[in-house]
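Excluded from the complex is one protein chain; the other protein chains are retained at their positions.
By written order: A and B. Residues from 1 in each chain.
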Amino acid sequence: MALLEIRRLTHFFGGLRAVADFNLRLEGGELLGLIGPNGAGKTTVFNLVCGFYKPTEGDIFFLDKDIAGLRPHAVTAMGIARTFQNIRLWNTLSVFDNLCIAQHFRLGYGLGDVVLRTGRFVTRERHVRRTAEELLEIMGLRHYAQERPGNLPYGMQRRLEIARALATQPKLLLLDEPAAGMNPGEIDQLVETIRWIRESFTLTIWLIEHHMRVVMSVCERVQVLDFGQTIADGPPEAIKQDPRVIQAYLGSEELSHA
Amino acid sequence: MRRHRGLWLYAAFSLAILWVCGHEMLTAYAQLVLMFIGINIILSSSLNLINGYMGEFSCGHAGFMAVGAYVSSILNVWLFTSHKVFGPPVLSPSSAVYLFPLTLLAGACAAALAGLLVAFPSFRTRGDYLAIITLAVNYIVKSSVENIQAIGGARGFMGMRKVIEEMEAVWRIPWIMLWILVFTGLTVWVLHRFVSSSYGKGIVAIRDDEIAAEIMGVDTRRMKLAAFMLSSGMAGLAGGLFAHILGYINPGTFTIMKSTEVMVMVYLGGMGSLSGSVLSAVLFTLILEVLRPLQVIKWVVIPLLLILLMLWRPEGIMGDRELTDVFPRLRRWFSADKGDVHGAP
Partner (left out) sequence: MSGRGPSRWRDRERQESRVFVDTLLQNILNALQWGSFYALIALGYTLVYGVLLLINFAHGDIFMVGAYIGFFVANFLLGAYAFKIPANLSPPLVFALTILLTMALTALVGVTLERVAYRPLRRRGAPRLYVVITALMCGLLLENGNLALLGASRRSFPTLIPPAVYDLGGVLVTNVKILVIIATVLVFFFLEAVVRKTKLGMAMRAISYDRMAVPLMGIPVDRVIVFTFILGSSMAALGGVLFASAYPVLEPYMGALIGWKAFIAAVIGGIGEIRGAFVGGFLLGFVEIFVAAFFPSTLRDLIAFSILLVFLSFRPTGFFGVARATKI
């Protein structure tokens, strides 16, 4: 059984075809990269998978269940979490609360429990807090627990986004340009983190990235999008040589980051 | 016992007030002001849930208040008194003593249902457009009442005095004061628990970034339903109590002007600060009373004061902090779930 299977996924924004006939079979445990020039439709693919857009056409199966058309929080509940290209943390809540709220869909108690402070509320809330604390610890954010996310250094905010995604206990983690805006030191650290997360959480990771260094060093397989179309799919070394990929990137400097 | 110190403190305070009122040591006027303070606390803290914590802009709170006021008043008058439209009492008038809180809650439930009128549009609409929807709901409620002649239409509805008299005939206690104390405490307590739980903080996440909230697993629709219904239900509760203080209500009481007053209290206290809302409700009610002799000038002075306040301290008295953040020692008295991170075993 494939973890994620996407068939003939197509999406239009008005007249603009952002994603065209996208196919993917992702087995559990893989680390897949998605690259392509600006505006190629990479983020749109993620948005479709996580339920933010309803696809114009095509099917998305997660663990053999059709998830196209589910609302985003329901998709998250099934085990898909993501980070955002532009950081979207909850900025008036503390770092700690950010991690608690990401567990909202599996709090397992309701308004009545909150008001009456039932036993269920107390145990569940304690569990949520413990999970959040563990994540603070292993992601090296403990020091910032009571800070507001906006006050964290940029690299730390990116880490927090990953931590928040992990707090949902996903089976599939989507990372949308996690290295964007980072300095080389932070990037090295990020590569470490990604590798480490994948091992210790037994996760499948799907990653959009412009920094070739990141893509080449962590991905086992890379797909290339251009104008919504998949133009290449294979191991990183082969992708690097592919004339169509080079053609697509021609004029844009991004490959030279490698 | 230690965990509920705040609760015990409030209970003692309430008993003291009741005792003082029962022995007629407070003038009727002072009692009235106290009761209005309670009602304003309910109104401002419940509106704070929407305007402060959830970051929406609801300006029709008086509409929900009206629903609660009318429903509970009608129920009480119909059940416990004889009325020219509703006929003789349905239940024995003395049972009002026990059933009064239930009719109040029925009014609150009706108001919570009216809250759906705003909650459903809020799934698709945000910000200014939702503000207008709340405004429209306020007007709709008001003019609906005006058009139902059976309950007095624009002339208003009365007869609630008799219900209170029936209750006082059974036991001579200041009933309204009692229930206002109970429900004010209850409202603040429920809201405090709500906004300090991970569940309730979901609405703060909606304020900060609704898209991220929905994608990171917060069922935003359910949270909006919960927040709007809770908030409007509490407004309904306040309305019911309000109606029984005066013994008379008319649709003209529940206008945008009333909603504006509540909004002012929320902003005065600070958006997203429960203790701010409580403080500002007390302060605002007192200011209104102090300025009463000014008559017409009152409503010149108050806006002027508020404009100056906005210029001087635009985030309100408390900003989004709580009293326990400003005076940490208060935590000993009031359970401090907020920020109490590492305390959990």
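We take it that contacts are C-beta pairs under 8 Å (C-beta built on N, C-alpha and C of every residue); 3 or more make two chains touch, one makes a residue touch a chain.
For clarity, every value in this text was computed on a predicted model and none was experimentally measured.
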Who does the absent chain touch among those shown?
A, B
Sole contact to the chain not displayed, among A:Asn47, A:Thr193 or A:Thr230:
A:Asn47
By the document's definition of touch, the residue of B:Tyr10, B:Tyr139 or B:Trp189 touching the omitted chain is B:Tyr139
Of the residues B:Cys21, B:Val77, B:Ile164 or B:Met263, which one touches the chain left out of the display?
B:Met263
Where does chain A touch the missing chain, residue by residue?
13, 43, 47, 52, 84-86, 88
Please identify, in ascending order, the residues of chain B that touch the omitted chain?
51, 57, 117, 120-121, 124-125, 128-129, 131-133, 135-137, 139-140, 143-144, 146-147, 154, 211, 256, 260, 263-264, 267, 271, 296-297, 299-300, 302-304, 306-307, 310-311, 314-315
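Keep this in mind: only the chains that are shown with their structure count from here on.
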Rounded Å distance between chain A and chain B, as computed from the means of their C-alpha atoms
42
Name, in rising order, each residue of chain A that touches chain B in their complex.
50-52, 71-74, 76-77, 81-82, 84, 88-94, 96-97, 100-107, 109-111, 114-115, 117, 121, 125-126, 128-130, 133, 145-146, 164-165, 168
Parts of chain B lying in touch with chain A, wherever the complex brings them together
190, 193-194, 197-202, 204-205, 207-209, 211-221, 226, 230, 272, 320, 339, 341-342, 344-345
